[in-house]
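Notes follow once the structure below has been shown.
All protein chains but one are shown at their positions in the complex.
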Amino acid sequence: MECNIVIPGQFLSDDAGKSGHGTYVKDGKVYSLLYGIMNAKNKMSVIPFSSKYIPSRKDFVVGTVINVTPSNWIFDIGSPYDGLLHVSEYPRRVDSDKMSGIMGISDSALLRVKDVSSSMKVELSMRERGLRALKTGRILEVSPAKVPRVIGHGGSMVSMLKKETNCEIFVGQNGRIWIDGTDGNMDRLAEAVEMIMEHSHSSGLTDRVCRFLRNVSDDDSENDENTQKGDFAEDEEDECKVHGDACRTVDALLDAEDE
Amino acid sequence: MSALKKDYIYNLILKGERSDGRAFDEFRDIELRTNVIEKAEGSAWLKLGKTEVLVGVKLQVGKPFPDSADQGVIITSLELNPIASPDFEAGPPRENAIEMARVADRGIRESGAIDLTKLCITEGEEVWMVFIDVHVLNNYGNIQDAASLGAIAALMTATIPAEREGKGEDSPLPIRDMPLAVTLVNIGGSMLVDPGLDEEAVCGTRITIVSNQDGSISGMQKSGDGALTEEQLLSAVEMACKKASQIREANLLNI
Partner (left out) sequence: MSDKPEKFIDENGLRLDGRQVDEMRPMKMELGVISRADGSCYLEWGKNKVMAAVYGPRELHPRRMQKADSVLIRYRYNMAAFSVEDRIRPGPNRRSIEISKVSREAFEPVVLTHLYPGAVIDVFAEVLQADAGTRTAAINAASMALADAGIPMKGLVAACAVGKVDGQLVLDLNKAEDNFGDADFPMTFTQDGEVSLVQMDGNFTQEEFKQAVEMCKEGCQKILGMQQEALRNKFAGELSTDEVDVELIEEDVVEAESDDVDEGAAEPEEVDEDVEESQDDVEDDSMIKADEPEFEEDEPEDEPESEEDEPEEETA
């Protein structure tokens, strides 16, 4: 494979029109702004190896309440900027004095970024199917730069993980992944995610992780029997919807690395 | 920390497990390199799991304290350097750093690990001052034990720079004992040695016990807003002495 690691300041192209994400133009030439992998499919763009989560409109995130004010829940969303969930963005009507009862400090929730102002005021929303406060499950943390890997081409990775582990999965673009299922299944899933992080730059990953999950699943087969039923069927639909567009956003990023 | 994460750690411990798969009485892997800083009289780079500290020992000629005119002086500093964690801030040491430095200092001082009378050059006038500086490089929990092991290892490799200071011939620092700190945390009534970062964040109570080669105890500190039962305290001490002797054997005896 052609080694397409690029470094800040590296010359990429003579064609200023090809300047894409993570690049800049100086004197009509395109250079890299980031340390990462170059994607030269259409325009020249650079996917960084590492990055902080900077909220963007329509992102899905997993947040944890750090404060409750009379009209807002303030969420840590694993970013330099906290997120505000206004009480009117909660799916139901809530009185100001009851807010802490619904979500208190250290409670987590699945959220969507409604808007981000130029001064990086981040407004969140929970008024969408599938978004909710979390009472069960676990939150895994990965580098936001590696989120596309967990989602995979067309959501291939995440749907495989879901299928093989029988867990509910919500991948936040902020690098927090909420999972829920039996303890045994969540353990396997957490290991699989760790594996994805470790091998994030190699290809054939979905297959490799799948094989890994099938191997360990034999040991945990009894646990699988107890898998939570009921809510699952419903949730699964939501999950796909939630990830529909996220999948697509991810594809382009991954192409650069796999080809 | 999110409630979900806290619950996860608690629930695991109720089942007798830890999030990194260790047993309750199991330390993380220890990796020790000594004499890594040529400019220091002794040094040790210690990795305890992913926690990393660099300890340097410097010796200087100074004046003894009036109440111990024939004894050298030990001064231990430990800074929670902001390079080591997103939670550490630049600026003067906070209470946590000061507590840790003092616990490390007392462990070495009270154990008599260094024969201070041999550090006297001229009684009442000149003695060797031993500076132990702990530089924390990466914090994944339990800096206290890492600092303690790093410090004694650095001391064991230290030389008195007598020639440089015109005080005769260089000689090794007179080390008589190898005190080691072992820290345990109480989570949900269970006592765990060598707490990782998350375990430290979740625990209410932490206890550090410094023990010596002969099994005697030369320092102890409880910290955190929780309490311990008498039984927990007794078993913690027993465990700490056992672990200290294992660590000593595996890491220090060959220095």
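As written, the chain order gives the labels A and B, with residue 1 at the start of each chain.
By our rule, contacts are C-beta pairs under 8 Å (C-beta built on N, C-alpha and C of every residue); 3 or more make two chains touch, one makes a residue touch a chain.
Treat the numbers as computed from the prediction; the structure is a model and nothing was measured.
Looking at A:Tyr31, A:Tyr90 or A:Trp178, the residue that reaches the missing chain in the full complex is A:Tyr31.
Panel shows chain B; residues 37-40, 43, 50, 52, 54, 56-58, 60, 77, 79, 81-86, 90, 92, 131, 133, 135, 137-140 of it touch the chain omitted from the view. Interface with the hidden chain, as seen from chain A, comprises residues 1, 3, 5, 7-10, 17, 19-26, 31, 33-37, 39, 41-43, 45-52, 54, 56-59, 80-82, 118-120, 145, 147-148, 152-156, 159-160, 173, 199-207, 240-241, 243-253, 257-259.
Everything that follows uses one rule, which is that only the chains that are shown with their structure count from here on.
Distance from the chain A centre to the chain B centre is 39 Å, each centre being the mean of its Cα atoms. Partner chain B is touched in their complex by these residues of chain A: 64, 106-108, 134, 136-139.
Residue ranges of chain B in contact with chain A, taken from their complex: 1-6, 8.
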